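All protein chains of the complex are present and in place, except for one that has been dropped.
Moving on to chain A:
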Amino acid sequence: MTTTTLARGLRLDGVTVLKLSVLALVGVLIAAPLLRIVLDTLAPDAIIAWSEVTTGRLSRNLLWLPLINTLILGVVVACGCVLIGGFLAWLVVMTDVPWRRTIGLMATLPFMIPSFATALAWGSLFRNSRVGGQSGFLEGLGLAIPDWLSWGMVPTLIVLIAHYYSLAFTVIAAALATVNSDLVEAAEIAGAKRSRILFGIVLPVALPAVVAGASLTFAGAVSNFAAPALLGLPVRMQTMATRLFGLIEVGQTARGYVIAILLIVISALFLWAGNAVVSGRRSYATITGKGGRAKRFQLGAARGPLFVVAALICLLTTVVPVVILIASSLAPSSSALLSNWTLHYWIGASDPSIAQGQPGIFSNPFILSGTSMTLALGATVAITTTVAGLLVAFVLARYGRGPLAGAINQLSFLPLLVPGIAFGAAYIALFGAPIGPFPALYGTFPLLVLAGTAYLMPFAVQTGRAVIQQVSGDLDESARMTGASFPRRLAAITVPLASRGLAAGALIVFVKIMRDLSLVVLLFTPTTPLLSVLAYRYASEGFGQFANAITVVILVISIVATLLANRLQTKSQPWLKS
């Protein structure tokens, strides 16, 4: 009796200790920076920042105009993404449009291309001479590009929609794939016309996905830094993300933190509202049973034209930007993209007559060290995040009850609600100064690793959960029934089953870090050069070719890693099955 009680007591203690340490981990990584940024703005000498930002003389420029711009971006981008993503999802999943698989694959790609790449490509094409520097290809052809198409709100909207629509596509396509064609046929038998079936059956069933797609793309657009910074800042169009960046750059940290907190609130509010609409009684968990077959909607005469529209959208958002980036990294003048190609911007030595003596990116030691730093950061974060995510997922799967586990769960998914640039600001707030015996981490590699690990924690926990679900339970138990020991089970069952999923997840984390700009743009220092920030710096200083060349390097690394990840984890895209 005593031994069991003792054993149980001990085991319980062990679990509690494990839970507490995991909670401490996510607490330090995620909760502490966010708490710290709030506390910093409440300090006696900083609290005035709140009134300065919200009601003061400068509040119009500090908060309200950027807020209006941010909301316009969010709303228009969400609408545009849902329209385009929804249209493509409908075509791919429910109709007999030709080349459905290819369109479906292409439509998921834009999200793989960093938004600063698309923004740079836009600039290479549409820049006009308003802000000086090189003009774009179209003006080089003799077309007059109006300011509104070169700079500011319109190009930012277009670039963000071109980037985020694939997110809406993925969500809506997955939902439409669950709309059993029986549902449509049942309505046909009832005598409903096509339009009535669309509005009475298909759209309502897909509504939760549409709402989810809208709130995700809204949150993405309001927190995006690259596009408004590259296309809006030159004409003084500020969003909350660019304002936050500017304030921290000039040292007005308290005001910057206030903006960061407000940005987090806005983004989180919309994600939460979207979630609230979708969940609840009418969550439409689809009723699945046996049967149900895919019968595709016959497009008839519209088949050709609709295909052309879809193909154009896909090409313009994937192939065209990449081609422009490559071309403009080779052309001395972006107004003549296709002539006088040179490898100077890639490998040339410093030449005072070209680009103020900037050497080509592969001859520039600073960029080379940036490349190795970026790769090292990607690899390190991929490993730390995967390990941390697996640990959290394990604790949640095995001991998922009680308030401690609840707190771990909530905290580990919190970064989903926090825009990257605000998260970066929070990390500066916490680690910018020494904490007790620990030195200030600002400007060090470990700070980047910590921030990256925390920021990608939700993703890694999801990967870990999937892997654990796949491995634990029946499979492990049936191996136990054979009498296999724990190490043997680990080697023969768990590792082989889990390794592919974990490796694929780690590779995707690597890619996410590689192409991230918003999280690291505030954490960047000359001692920790990162490719994406270097590209941004070059672009904002007018060295477009170098920026584009670096972006091509990022793209190539990302694409290779993504392909590898896809190979490892043959991606399930149920909507592509016929």
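What we mean here is this: a residue touches a chain if its C-beta (ideal position, glycine included) is under 8 Å from a C-beta of that chain, and two chains touch if they have at least 3 such contacts; residues count from 1.
Keep this in mind: contacts and distances are computed from a predicted model.
For the chain that does not appear here, its UniProt entry gives the protein name "Sugar ABC transporter", which is one of "Probable glycine dehydrogenase (decarboxylating) subunit 2", "Na+/H+ antiporter subunit C", "Ferrous iron transport protein B" or "Sugar ABC transporter". Considering A:98, A:200, A:332 or A:542, the position touching the chain not shown turns out to be A:200 (whole complex). Taking the complete complex into account, A:186 is the one of A:48, A:186 or A:376 that touches the chain left out. Residue positions on chain A in contact with the hidden chain: 180, 182-183, 185-192, 196, 200-201, 204-205, 207, 281-292, 295, in rising order.
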